[in-house]
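Missing here is one protein chain; the remaining ones are kept as they sit in the complex.
Right, subunit A next:
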Amino acid sequence: MAKPTPPSRRGATRQQPAGGRKNPWIGAERFSLSAYLRSHQAVLMESFSRLLGYPLASLMTVFVIAISLSLPGGMFVLLKNVQSITDRWEQQSVITLYLFPAQEDTEALALSHQLSGRADVASVEYISKEEGLRYFEQSSGYEQIMSALPENPLPIVLNVIPKASVDLETLPELQSLRDQLQGLPQVEYAELDAEWLQRLATILNFGQRFVYAISALLVMAVLLIVGNTIRTAVESRRDEVLVMKLVGATNSYIRRPFLYMGFWFGVIGGVIAAICILSLTWWVSSPAQRLVELYQAGFELQSFNAGEIIMCLTISALIGVIGSWLAVSRHIRDIELQ
């Protein structure tokens, strides 16, 4: 008889007995796909009822997962809303060019014409030294000091108005335009009037990284928690694992219900996390709306959309399965028949 090498598909195939004698106690099983799928379905259901076997431990695990996922999920929603506010903040930006004091009107006017011809520039406002002085005297209240000066110290100023309105998406574009203009030989200093936006962008960038880091830490915590719960479950079923090994169960067969158990932990934790986030946004939506409407009309607080809910569930299910896998594969190997 051929040696019993494992079949490539998981399941069972058995060799026909050697010799022609028909024997009622020597039979052959064939691999059956439908039986295989049905066994998976059965294990899926069975593993769910296993969770109910340890209600307290399961509940705690599920809630820890839910809380760990709600935190980064909530921060994600917060960031999404801040971003959407600033995205809609359509505002003209201005790049102010302070030319070198030596620049004369004729050259400066030529530059102004040249710049207004650019594709990314809507218009250029020319402020001569005299206009600048007048404006300065009116607004600053430094009339006496200015008139005491022997000559006008102000440079020619060009206010370049770019075509793009300023928001978080166009900010890099505008910054590179500013840098280009700064590079012109006539320009002493170019200033992009969007400092607040730059700060916001930096804060958002920081916030994003913060959310990623927190998420990574919490995901690791969830992996450990799921792993620990599953390890306890394996330990409590030690006898069963031993008997299954004795009657010829493969490690993958023994592993399966525990992986499904991890799957359930993840999915149920994910559902609770999604519910938490949805109710949280609902709870803060009306004060948040009032707050934002003080500054801007037409704001609507965004929560998880359908795609993000599915994403949240997928990630949590995956975390559950991976956490379970990490614990179960080494633990089942350690339980050996003596």
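Operating definition for what follows: contacts are C-beta pairs under 8 Å (C-beta built on N, C-alpha and C of every residue); 3 or more make two chains touch, one makes a residue touch a chain; residues count from 1.
We take it that contacts and distances are computed from a predicted model.
Engineer: From the names "NADH-quinone oxidoreductase subunit K", "Lysine 2,3-aminomutase", "Sulfate transport system permease protein CysW" or "Cell division ATP-binding protein FtsE", which one matches the UniProt record for the unseen chain?
Structural biologist: Matching the unshown chain against "NADH-quinone oxidoreductase subunit K", "Lysine 2,3-aminomutase", "Sulfate transport system permease protein CysW" or "Cell division ATP-binding protein FtsE" yields "Cell division ATP-binding protein FtsE".
Engineer: Sort through A:L44, A:A57, A:A249 or A:L326 and give me the one touching the missing partner chain.
Structural biologist: Looking across A:L44, A:A57, A:A249 or A:L326, the contact with the absent chain belongs to A:A249.
Engineer: Pick out which of A:R38, A:H113 or A:R290 touches the chain that's been left out of the picture.
Structural biologist: Hidden-chain contact among the options goes to A:R38.
Engineer: Need a quick check: the contact residues on subunit A for the chain that isn't drawn.
Structural biologist: Contact residues on subunit A toward the absent chain are 1-7, 10-12, 14, 17-19, 21, 23-27, 29, 31-32, 34-36, 38-39, 239-240, 242-251, 253, 336-338.
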